[in-house]
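Data first, discussion second: the structure below is written as structure tokens.
Removed: one protein chain of the complex. Kept in place: all other protein chains.
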Amino acid sequence: MQAILNFINQNVELIYIVILMIFLGIEIIGRVPSVLHTPLMSGANAIHGVVIIGAIIVMGKAESDNYMALILGFLAVILGTLNVVGGFVVTDRMLEMFKKKKTPIPKGEKNMK
Amino acid sequence: MQAILNFINQNVELIYIVILMIFLGIEIIGRVPSVLHTPLMSGANAIHGVVIIGAIIVMGKAESDNYMALILGFLAVILGTLNVVGGFVVTDRMLEMFKKKKTPIPKGEKNMK
Amino acid sequence: MSISILSLCYLIASVTFILGLKMLSNPATARRGNLIAAGGMAIAIAGTIFLYDNDGKKLGNYAWIFGGLIIGSIIGTLTAKKVKMTAMPELVSFFNGMGGACAALISIVEFDYLFRENRTLDSAWFNNVAPAGHYLTIVAGTIIGSISFAGSVIAWGKLNGKIKDFSFKGQHIFNLVVFALALGAAVFTWYSNVKIANIPFFITVFLALLYGVFFVLPIGGADMPVVISLLNSFTGVAAACGGFLYNNKAMLTGGILVGAAGTLLTILMCRAMNRSLKNVLIGSFGGAAKGTESKAGEFGSYKEISLSDAAMLMAYAKKVMIVPGYGLAVAQAQHTCHELEKLLNEKGVEVKYAIHPVAGRMPGHMNVLLAEADVNYENLLEMQDANNEFKTTDVVLILGANDVVNPAAKNDPSSPIYGMPVLEVEQAKTVIVNKRSMKPGYAGIENELFFQPKTSMLFGDAKKVLQDLLVEIKNT
Partner (left out) sequence: MSISILSLCYLIASVTFILGLKMLSNPATARRGNLIAAGGMAIAIAGTIFLYDNDGKKLGNYAWIFGGLIIGSIIGTLTAKKVKMTAMPELVSFFNGMGGACAALISIVEFDYLFRENRTLDSAWFNNVAPAGHYLTIVAGTIIGSISFAGSVIAWGKLNGKIKDFSFKGQHIFNLVVFALALGAAVFTWYSNVKIANIPFFITVFLALLYGVFFVLPIGGADMPVVISLLNSFTGVAAACGGFLYNNKAMLTGGILVGAAGTLLTILMCRAMNRSLKNVLIGSFGGAAKGTESKAGEFGSYKEISLSDAAMLMAYAKKVMIVPGYGLAVAQAQHTCHELEKLLNEKGVEVKYAIHPVAGRMPGHMNVLLAEADVNYENLLEMQDANNEFKTTDVVLILGANDVVNPAAKNDPSSPIYGMPVLEVEQAKTVIVNKRSMKPGYAGIENELFFQPKTSMLFGDAKKVLQDLLVEIKNT
């Protein structure tokens, strides 16, 4: 208990950030139309590719004799990049297909406002 | 420039919290029906009464010979409390008036889901 | 230990604020949301009082603190409970002002500390002794808080009629100058000798208050809801400054949250009545110009109806729809209106109210008004439902409403209110309009509806007319 409280106290900012992020994540996509579920999933998938940063740091810190770190790190960088690049590209391709179909909407209403 | 960057770096967590809060504030009330504008305004008004905390701290820190702090602090506590208590009470009274009218909604749809 | 619990309290408070505000924006959950936020607030306050300590030093002066809390609570509760429903916006404005003052006072005291600590050392400059960030937050809190205090009090005075609109040529320039001077004084403080640094600072405070007054004075009373909402978000930011000052997360998050939400809400309000914020703040001058009737009579002539005929029409109608507007509020005729409803019901006439979201002078004004005369909520139709029922309505009785039933919003792209959804009363069989004259309403534009064949005017003060109608109908 005591320990937990102290932990909270020391990392209170981080905890705030996490909690607010959770709220935001939920609020933001609350009203997505179901036809967009797939692209949205794909886009989110690309975003968590940010884990690549960790891979880069691992790779960059590895001493040249620490083969495990070098090899695993290298692998991590490749896979992470796959996630990021592939993710964004495939999402863009998907959206390309909904794009044209959606133009009527902005044309129709957006201009009114 | 340099100074600003350092400031950002030192307070990066706070800055995050502020930015996320701004996003949240906007997302949260994005879809409020105009009939609720007044109660919402009133509720928000009550919430910023949280400034009372500052007043309490000022009051509590004031040395017994520092009359300025004592008097202004005392005033601040009173006004802050007015804001908080009055704010929440009046909001509740307002909503009381919309309440009954709104019950049909949950009855009608909510149960379906 | 206690500190850890305190930051937990603040965390909880912040979360309840977010949840509360979220629930407040949905009719079904609004009331619970308000209570939740209140609960969080209570936790934060209690926590501060009992757990706060900065490096070992706990808070003192409990007598003063509790004294203040008790006094504030009593006054707050009483005023909030006693106030007439229609006077609530004023009260909100008043409370908002108190919050602003509180924020300003805190900052002033903090400045005072900075000042006392250093004035003893001679011929040092304030900027050498005071940390910049600290001073910056103090100044921000002071200025914003003062503006929001002064502005809110003026708005409050305007709404309850104590203060009249007041504006003079070039007032905007004047305001800008005052504001600039306020900032200037703050900067001057920064560069002045520690001994006298307090003088320019208090000039800053004074100028900020002055700005607050002149910022709100010229704005038309009808636009006060918007202004209050704006000042509301100001106070939020001021509170956030306090949060920075004491590195207090509850104040910070709560303040920013209200600051952001309040700003958006202000914009939404303007949009609801088809105006831009700028237009509300600056355009207010046109107040006179807006009232123009240049276009008067362009729609040809209108016809009047006698009380007895009107009474007849309603008494023998199957379904009557009442469209209340600002005029009903001015005439304080809500109770008489309710009596009319009951009387018609006795005669077997179905009576409903068509409520436009921006009818009156504040959002939900009509709900509040009719609630006071305890009209049954089931009979208040929102715009959508109302528009569906007009087709099957025999008589529409418009009481002091004008813009919200103006067909120009649908038909005339040149009209200033074009695009605002309105009550389509012209779908009903007959329309009876009660107002005192042919004068336009808030938007200051002619209303074609009054000149349509199925419309007939019933002039006079809403209350008076309704009372006469009651008599007439009784006699039929």
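Couple of notes before you dig in:
Chains: A, B and C, in written order; residue numbering restarts at 1 for each.
One rule holds in what follows: a residue touches a chain if its C-beta (ideal position, glycine included) is under 8 Å from a C-beta of that chain, and two chains touch if they have at least 3 such contacts.
Remember, predicted model here, so these are calculated numbers, not experimental data.
In the whole complex the chain that is left out makes contact with A, B. Touching the omitted chain from subunit B are residues 2, 5-6, 8-9, 12-13, 15-16, 19-20, 23, 27, 112. Residues of subunit A that touch the chain left out of view are 7, 14, 17-18, 21-26, 28-62, 64, 66, 68-70, 72-102, 104-106, 110.
As a convention for this text, only the chains that are shown with their structure count from here on.
Chain centres here are Cα averages; for subunit A and subunit C they lie 40 Å apart.
A separation of 31 Å divides the Cα centre of subunit A from that of subunit B. Between subunit B and subunit C the centroid-to-centroid distance comes to 16 Å (mean Cα coordinates, whole Å). Residue positions 13, 16, 20, 23, 27 of subunit A each touch two or more of the other chains.
For subunit C, the set of residues touching two or more other chains reads 18, 22, 249, 253.
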